[in-house]
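Note that one protein chain is taken out, while the other chains of the complex remain in position.
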Amino acid sequence: MAETNGAPVLEAGGLRKEFGDLVAVDDVSFRLPPGRSLAIVGESGSGKTTIARMIVGLERSTSGTITACGHDRSRPPRSTRDRRRRGREVQIVFQDPYTSLDPRQTAEATIDEVLRLHHGWPAGRRRARIAELTDLVGLDTRQSRALPRSLSGGQRQRVAIARALAAEPTVLILDESVAALDVSIQAQVLNLLADIRDETHVSYILISHDLAVVRQLTDEALVLHRGKVVERGPTARVLDDPQDPYTQRLRASVPRPGWKPRHRALPGAGEEPDAS
Amino acid sequence: MSAAIPVTVRSTTRSARAVGLLRATGPAGIASAIVIAIATFVALFGPLLAPYPPNLPDLSLAWVGPAGGHLLGFDFQGRDVLSRLLAGAKTAILGPLAVVIVSVTAGTLIAVTAAWRRGVTDSVIASGLDILFAFPGILFAVLAASVFGAGLAAASIALSIAYMPYVARVLRGAALKERSQPYVAALEVQGASATSICLRHLVPNIAPLIVAQATILFGYAMVDLAAISFLGLGVQPPNPNWGVMISENQFGILQGYPLPALAAGVCIVTVVIAVNVLGERLFDQAQAAR
Partner (left out) sequence: MSEPAAIGMLRSAGATASAPLLEVDGLTVLLDVAGAKRAVLRDVSLTLWPGEAVGLVGESGSGKSMTARAIDRLLPRGAEVHGSIRFDGGDVGELAGADLRRYRNQVAMIFQDPRAHTNPVRRIGDFMTEALCTNLGVPSAEARRRAVNMLTQVGIENGDRRLRQYPHQMSGGMLQRIMIAAALLTEPRLLLADEPTTALDVTTQAEVMAILDGLRRDFGLAMLFITHDLELAAAICDRTVVMYAGQIVEVRASALLHGDPLHPYPAALAAARPDIAQTAHRLRAIPGRPLSAFEAPAAECAFAPRCAHASDICRAAVPDLVDLDGGTSRCARARELRGQLQEAPDG
């Protein structure tokens, strides 16, 4: 892992993404200090997933800068070496456990492939590392040798986390990584993520719409609405004392004991846009 | 769904897995595999197996029915039908095989390239394929015959070109879907190269479809090559070839001597059905296993 003593491990400046006429991300900037965790909160259409994709290079920004571990990654990588290095800086765990693993590969094979990509280690050393990683994410031998179709959603997410960690990234992006899991499994995986952070000092960027999960796992939060940052600050403060009306509305919409849903002011005011 | 069905740990050897897969295709699948195995054997050793010279005419024996050691009788030139069938298996099967191999390989390559790059490249390739679709296979066959001279090679080349767009179109859809799966994205983020992702992940995951396409095309190729030979543009007489045999002996059907033509027809149909059935069963198995 590339440690950069105090300098932010990830920095975005003036990020902008346009899809034709639609501005999905509008002037988003943030900094992730080493060892800290940042949440990017928003609903659908907020641009949060687009930002995640831009950071890992699956999407190209229209303008703005992204820097990870001191290296600029605003433009596509120029060489294989570059691409691999970026893979060791920032990794990602996706939302859907059912499509984020190759259905034909066991967990061990999946992790092994990543190890072979980044290191020229002999088979014995790779095997040892695979065992370490599967142990870290809480998979037993039977599960690591099974194909994804024999694993539950929670187990598959563990494999996806192990795969991401195999690259020893400085930053790990969790793109709604627990949203598709049952409540009881979600708790296990959240605890696991906290343990991993303690052990490896990885920095998280959590993309989520779930405010309770955000609170549990992150120090800082950014709230996005229709591509713009409407509020930012320490997670606890943003959730306990939201300043922006959208954040307030978001906070008020979360079910909790004693909560009762209420109509908004008028249907016309901010009525959901049509899909077309 | 968190309800996991009991874990299936993979068998350790490739051959063990292959046998398991075959067994899973059921009696029809196994029967088809046997037929194909027999056909392949005959294709390779046919001329050696033929009890009588397949190309030796004896007009005094024309149209004579089964007699003595001649199980299927004689054709219009008095040649032993069974021997001609055995000898003709080679061109009847190897021709379609070559067509399938070439068209499926080319089609897969084009489909995967289009799917991986998406965007403009994909649009251009899709349009190119559409243009190729406009030409019927027969046209290519005539063209090839005029350029290379009539024969199996020319006909096979023509069909390969004609079939390639079909393969590419079907595979492109599946490849596009696979390419947009998060596991592919995860590999890209890891820094894996496009080639390695396509070869190690994309193609293997659409392999069931490729196999299914290949088996369907084999059937079509067999029939199409027979038709082309029937028209005189493919395998030239007196070379034994099932399609040619139908053509040569067709008059016999009306005159009351259907056996030579029908026997050749039955051979074609049997092999085509066997290949289709096996292909379909393999596809079903692969889909169920996902």
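When the chains are written out, they are named A and B in that same order, and each has its own residue count from 1.
The definition used in the following text is that a residue touches a chain if its C-beta (ideal position, glycine included) is under 8 Å from a C-beta of that chain, and two chains touch if they have at least 3 such contacts.
Just so it is clear, the model here is predicted, and its values are computed rather than measured.
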item	value
Hidden partner chain, touching residue among A:Arg127, A:Arg215 or A:Arg237	A:Arg215
Touching residues (missing chain, whole complex) on chain A	43-44, 152-154, 182-188, 190-191, 194, 209-213, 215-216, 235-236, 239-240, 249-257, 259-264, 267-268, 271-276
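Throughout what follows, only the chains that are shown with their structure count from here on.
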item	value
Touch list for chain A against partner chain B, complex	56-58, 77, 80, 83-88, 90-92, 94-96, 99-104, 106, 113-114, 117-118, 142-143, 145-147, 149-154, 160, 163-164, 167, 182, 185
Sites on chain B touched by chain A in the complex	1-10, 181-183, 185-193, 200-201, 204-205, 289-290
